[in-house]
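Removed: one protein chain of the complex. Kept in place: all other protein chains.
Chains: A and B, in written order; residue numbering restarts at 1 for each.
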Amino acid sequence: MADIGVPQIAPLNIEVFELSAGGVSEKRDDWTATVQSLVAKELARQTGYTPAPPPDSEAAAAVVDEVRAVSALMQQIALNHLVHLMAPGTLASGNKPLNHNVGRIDRILDALQVEGLLFVFVRDEYSTGGRKALMALGFLAGAATGIYVVPRGGFTINTAALVSRDGTVLWFNYAGSGGDMREPEGASATVKMLLAGLPPMQPKAAAVGE
Amino acid sequence: MRTRILITLAATASMLFLAGCETWLPGGTVATSTDGSVSMQVPQGWMFTRTLAGANADLLATKDGVLLQALTIEHQELKDPLPNSKRKLTADLSPFEIAEAVIDDMRANREMLNIAVKENTPATVGGSAGFRILVSYDVPQPSGLGISQMRYGTIVGNRLYLVTFLAPSRHYFERDLSEVDAAVSSLVITPSKAPAK
Partner (left out) sequence: MKPRSSFATGLAIAIAALVGCQSTNMAPIRESTLKLEPDEERLWARSVEEEGALARSGLVADLPELEAYLTGIVDRLHPEPLPGGGRFHVRVLVDPTLNAFAMPNGAIYVHTGMLSRIENEAQIATILAHELSHTTHRHGVRGMRSIKNKTAFLMTFTVGTGGIGGGVLGILGAVGTMASVSGYSQDLEREADMEGFKRLVATGYDPRESPKVFQLLLEEAKRAKFKEPFFFGSHPRLEERIASFNEMARKFPSGEAAGALAAGEYERIVAPALPLNAAAALHAGDFDLALANVHRGQARTPDEPGLGFIAAETYRKRAGDGDAALAVESYARILAQHPGFADAHRGLGLMRMRAGDRAGAADSFRTYVKLSPDASDRAYIEEFIKQCEQES
C-alpha cells in the first residue's frame, strides 16, 4: 500500500433517521449528533488516525468545498458498490474488488498536512415503537391468515474508504449493524466490523539524510 | 428538493436497472437495439443491457457501475415533446437548432443545477449530421455531486437519437471519454428500421 503515514479521519458523513409506523423516515438531529460523536471517538480509538479538524478551523474552512465534493463522490462510490452487490452479474469485474479513485486531493491534504484520508459514510434508521408493534402484528397476522405483510425495519448502510494523495481508494469496506449505534457498545461493535481488513498504519519513511 | 439516497446518476428515470428483469452482457461486441434501428460497439471491459424499463431506452452500458458512469442510447419520436421544455422538434431543423433545443431542455430540467455548456460542436452521429454537447452541472442536494455529460444527437427519419455519457466530473468523466468517443464513432443508425416520416 502507498506510504501515507498517519491518515486523518475526514468529516464524517452520518445521518440517522427515525422510521415511523406508517413508513415516514425523518432525520433525527439528536440521534445524528450522538452517533457522530460516538463513531468519531471509536474511529480515532480503533485506528489511531488523527481526527478531523473542527469545521470552523482555518485549515478545514480553506478546503471545505473540495472536501464536500470529494465526500459526495465517495458517497456515490460507496452506494454504487452496494447497488451492484445487490445485482450480481451487472459488472465485468464480477466479484473482484473494484478500483476506484476520487481524483487527486493534493490541495486538501496539503491544507490538513496529512497524506491520506479515511471517509466514513453512515445512514442508519431506527423504527419507532409503533413501527415495531406493526412488524409484530404483521408476523402474528401472517401466522393467522397465511398472508405475511411485514413492514420493513430500519435499514443500515455503513461504509469506510481510505484515500491517498493521487485519489486512489486504497481500501474500502462496508458493514451492517453491530448494534444500536446510539449506544457506545453498538457504535464500538459497528466500527470494529467496519474497519475489518483496514491495512495497518505505517509511519512515513524518513527522508534521506535525516 | 427531493431527498435522494440511491440513484443520483441515471440518464432518465426509465434507466433504473434495479427492476431485475434486465439481461446484462459483456462488452467488446456490437450491441443492437431491440428494434434493430441502432447499434454500437460497446467497449471491452464494459457491460450493457438492452432490455430497459423505458420504452424509448435502447441501451445502457457501464464499466464501474451505473452510479459512476452511464453510456446510454435513447430515441424520441419527433411527435413527442422534449421531456422538460415540452418543445417539439421537426425533421428540417439543422444540427445547431437541435442542439439548441436540447440545451434549452437541459436548462429547464430541475435535476440539472448550475448547468454550464462547455462545448457545442457539429458532429457526425451514426453517419448523419448531428451535434456534440459537453455540459457540467450539479445534482440536487443533499448529494450535490458534480456531473459532466457528453451528449451526441441527430435526427434520422422521424426520430431524435441521443447518445449520452455521464459520469462524476471528478476523475471518472475524463478517464473514460476516449473510449466513449470511440464507441460513438462506431454508432450505426439504420434509417429503414427507424420509422419513416
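Just so it is clear, a residue touches a chain if its C-beta (ideal position, glycine included) is under 8 Å from a C-beta of that chain, and two chains touch if they have at least 3 such contacts.
Just so we're clear, the structure is a prediction, and the values are computed from it rather than from any experiment.
Trainee: Quick check: which displayed chains does the absent chain contact?
Mentor: Output: missing chain touches A, B.
Trainee: Of A:K27, A:K41 or A:R165, which sits in contact with the chain we cannot see?
Mentor: With A:K27, A:K41 or A:R165 as choices, the missing chain is touched by A:K27.
Trainee: List the residues of subunit B that touch the chain left out of this view.
Mentor: 1-3, 81-82, 84-87, 95-97, 99-101, 104-105, 107-108, 113-115, 117-122, 138, 140-142, 144
Trainee: Which parts of subunit A are in contact with the chain that was left out?
Mentor: Listed in rising order, the touching residues are 20-29, 129-130, 133-134, 136-138, 140-142, 144-147, 149-151.
Quick note on the criterion: only the chains that are shown with their structure count from here on.
Trainee: CA centre of subunit A versus CA centre of subunit B: separation in Å?
Mentor: For subunit A versus subunit B, the centre distance works out to 32 Å.
Trainee: Can you list the subunit A residues touching subunit B in their complex?
Mentor: Subunit A reaches subunit B through residues 68-70, 72-73, 75-77, 79-81, 83-84, 86-87, 89-93, 98, 100-103, 123, 167.
Trainee: Enumerate the contact residues on subunit B facing subunit A in the complex.
Mentor: 5-6, 8-9, 17-18, 20, 24, 26-27, 45-47, 49, 62-68, 143-146, 168, 170-172, 175
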